[in-house]
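Report on the following structure.
Note that one protein chain of the assembly has been removed; the remaining protein chains are unaltered in position.
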Amino acid sequence: MNAISTSSKAVEVRNVFKNYGEVEALQDLSLDFPRGELTSLLGPSGCGKTTLLKIIAGLLPADSGEVMVNGETVTGPGPDRAFVFQDFALLPWASVIRNVAFGLELRGVGKSEREAIAEKYIADVGLDGFELKFPHQLSGGMRQRVGLARALSVDAQVLLMDEPFSAVDEQTRRKFQEDLLNLVKHENKTFLFVTHSIEEAVYVSDQIALLLPRPSRVSEIIRPSGFRDKGIDSIRRDSEYLDIVDRIWDSLRTYVE
Amino acid sequence: MKAFGYQLPAMSSLIIWGLLWELVGQLELTFFLPALSEIFITLSEIIGTKPFIKALTETGQAFFLGTFYAVTIGIPLGILMGKNRFIDELLLPWVNVFLSAPLTALVPVLMVLFGFGLKAIVITTSLFAIWIIILNARAGVKQINPALVEMAHSFGASPMDAFFKIYFWAALPEILSGVRIGFIRAVKGVIIGQLLISIVGFGALFELYSSQFLMSHFWAVLLVLFTLAFSISEFLAMLERKVEYYASKR
Partner (left out) sequence: MRNRTLSLKILSSVLIFGAWEVAGRVPVSFAFPTFLESMAALWTLTIEGTIFTAYVETLKPLVVGVMISAFFGIGLGVWIGLSRKFDWFVSPIFIVMQSAPLAALIPLLIMVYGIGLTSKVFVVCIMAMPVIVLNTSGAVRNTSVSIIEMGKSFLGTRREIIMKIIMPSASPIIFVGLRLGISAGFIGAILSELKITPTGVGDIISYSRSIADYPSMYAAIFSIILLAVLFLNILERVEVMIFKGINKGLVSD
């Protein structure tokens, strides 16, 4: 796992600054995201992690600095990135299949083709048979599966996930985390994952970037090495997992009000 | 909206509209729209005159009596409907009917029943305002958090205490919003009443001015009316915002 060379960076963030009026959100932030891995942005609320993710997505402009995806500078949203939203951002008036196919619809893919692709990913996320249901008929967990299928179906190399599991219940969340690990293993994609849960970050990440606020900075990059290959069932009992969780909490506790 | 880095206040574009109005008036494009400056001069001339003061007091009187009845009958009735299911089911359909009914059609009836005077206009005003006040007071009581009521009971509050210390305050944001919309409707009602009865208040002034084609007189009265209406509505909106902070927290 450690053998991945630093040259294969999917996303590079260079000296990014971002202010909201007087409030300093990001200050001279630089960070690399290795290809094919899952990197978590972890930190207390107000540390600018969602801001950073939206800058990488091209939804927010940085005041200065540069973001590069596959070596190309980001100027706006692009086909190389897909976003998974915290509040799912589903169209309430559209069926599951139209929601999943919506990213392709906006890219001008024909109806039959995009629905065929959508069918596949609906099945992949385990929503077989729900194609014609509407978002309000689904549980929170199922809604986020729709959001995930939508992001997967545009086949972007980089998936940006903004606290994707924070609005679903604890049990659904655990299932999601296991599914996510399988996804990272089998899909050759780079995942950027924002979360405020320490356990979740350590559980799913190849690399954790610990962000601290005021001023917002990357205080530490942690790469769990020992437990990633041991199988998902034993991770939470692994001593390295527990050590990392404790270590992160030690760094963060002073920032919690 | 920002210009040159400054936040322009809301409604400030009305100044530009005023200037445009002045321009159109100065160009004398149409007889019906005199320049704004001319209207203001006319306004300063008529504002102290007897007919104007009479119209204003007659209208004010009808408005305040009308809204007084609407509020003093509407709020208790709404609270009662919110608390008592039987009364609620009995009255709610009718409140809804009158809320959406074109009440203008009732003015002729009020005229023949109560004469061509203050009484008919007061009733028109009340009828325009009361239904939304009832509905909102009812909705305010209906949404009260049951935990609050249980809390009051658990501390042994008397029914009177529960009413004045819990129900009224918990429903206050909705009640106020009903009163605001009710007052806006009342302004419209009082003018519609006067237009149709047309021998009292501003209705009489309008008849006089339009029959003699006194355009700037007409606009001067309109400006006063619109300004008053807008001020009333903004004042009540301000009151509403003062209690909104806890309305959103429930």
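Note that the chains take the letters A and B in the order they are written out, and that residue 1 is the start of every chain.
Just so we're on the same page, a contact is a pair of C-beta atoms (placed from the backbone, for glycine too) under 8 Å apart; a residue touches a chain by one contact, two chains touch by 3 or more.
Please read these numbers as outputs of a predicted model, since none were measured by experiment.
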- Omitted-chain contact residue, chosen from B:47, B:90 or B:199: B:90
- Of A:11, A:41 or A:57, the residue that touches the missing chain is A:57
- Query: Which residue among B:14, B:27 or B:238 touches the omitted chain?
  - Reply: B:14
- Considering the entire assembly, which residues of chain B contact the chain that has been omitted? 1, 8, 10-14, 16-17, 32, 86, 89-91, 93-94, 97, 100-109, 112-113, 184, 187-188, 190-192, 195-196, 202, 206-207, 209-210, 213, 218, 221-222, 225-226, 229-230, 232-234
- Task: Considering the whole complex rather than only what is displayed, give the residues of chain A touching the chain that is not shown.
- Result: 54, 57-59, 76-79, 81-83, 85-93, 102-103, 105-107, 134-138, 140, 143, 150, 154, 160, 167
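Here is the rule we go by: only the chains that are shown with their structure count from here on.
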- Please compute the C-alpha centroid of chain A, do the same for chain B, then give the distance between them in whole Å. 52
